[in-house]
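Every protein chain of the complex appears in place save one, which is left out.
Let's look at chain A:
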Amino acid sequence: QLDRGCALHTAARGGLSSVSSQDVPAQRPRAVFHTSESDPAKHTEQHEGRLYNIPLEEVKAVFPHGLPHRFQQQVQTFNEARVMVRRPALELLACLKGSNLAHPAVRYVIYGERGTGKTMTLCHVVHYCSRQGWLVLHIPDAHLWVKNCKELLHSSYKKDRLDQPLQASVWLKNFKSSNERFLKEIKTQKKYIWGKQESTEEGRPLGEVVEQGLARVRSASDALGVVLRELKQQSHRGSFRLLVAVDGVNALWGRTTLRKEDKSPVSPEELTLVHNLRKMVRNDWSGGAIVTTLSQTGSLFKPSSAYTPQELLGKEGFDALDPFVPIPVPNYSPKEFESCYGYYLERKWLQHEKAHTEDGKAELQFLSGSNPRQLDRLAGPL
């Protein structure tokens, strides 16, 4: 029975115990769309186009903040998280499996048109990595850090930098919940002074830094920076493998909508979070991988038809990310479309009587253009 594998092919190898896909003893044969293989490590080409199940506890543990909003709603409605196995994700997984961790981290950029499943691919990879026991540094949407920020503090660490305490604290909280055990194991290598009386000694577990950041919101961004630096320095030792997953990486090099008090625009370098993240994304460390996604939806000041890395990253970003492995994500192939359609039918999401016919399927395919997002939105009111 083919489980519907959502495009969340997160290569989470170790970690989460693979909950076998619910093998529902079908009174009628379960559609050919589901695969019982719930462990992304074992997904191969034969699973392509099929959906696999992620048990809900895993979802809460691995993706406190990573899933797209609509997908979260769908999970809530159907009471199960089904991710489709798609070719780009499979390629990524193969690369990751074969990558040599002694070499500098390889960068992967997932790009594609709007609504084709880039974020889901990223989440699939994150799932795989967390299953495999990697330390996952998942930034759900870098665009959130460059726009709509209510509070901007001047950084105490360096002049000319601006802190964003709110976003940093939110992210630290999610990071803590997803990577608990690592935080206890990894130790700091330097002493950090937060204020007059607070400091973290050398050799203390990273969890303390995170606590510090959460407790003192003012220093949250600095805590984030510290976490990132520590992870980068220690990853090459080999005690753990680090995955940096950034969604909407083009936000790091574009423009921001934020303004300083004197109404002058802020450029991304002046934000601590962005600065630290840029350092992470540089491939001067080894022992892991960097997987990023380009996103036009949240990007600022870019035309809606732009989707290639060159257009969305701009010259600066392209040079910074160069060299990278580009991974294009296309619309659904006919097979994938069929399995998605079958899933909706099976879950009785498509209530319209015409939707069950062949004609209805052809109509849906035509109108959505095999675009996953369009199909999802079309099937909503049906």
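As a convention for this text, a residue touches a chain if its C-beta (ideal position, glycine included) is under 8 Å from a C-beta of that chain, and two chains touch if they have at least 3 such contacts; residues count from 1.
One rule holds for everything that comes next: contacts and distances are computed from a predicted model.
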What protein name does the UniProt record of the undisplayed chain give, "AP-2 complex subunit alpha", "Myotubularin-related protein 9", "Small ribosomal subunit protein uS9m" or "ATPase H+ transporting accessory protein 1a"?
-> "Small ribosomal subunit protein uS9m"
Where A:E211, A:E311, A:E338 or A:E363 are the choices, the one touching the absent chain is A:E363
On chain A, residues whose C-beta touches the chain left out of the figure | 305, 359, 362-363, 365-367, 369, 371, 374, 378
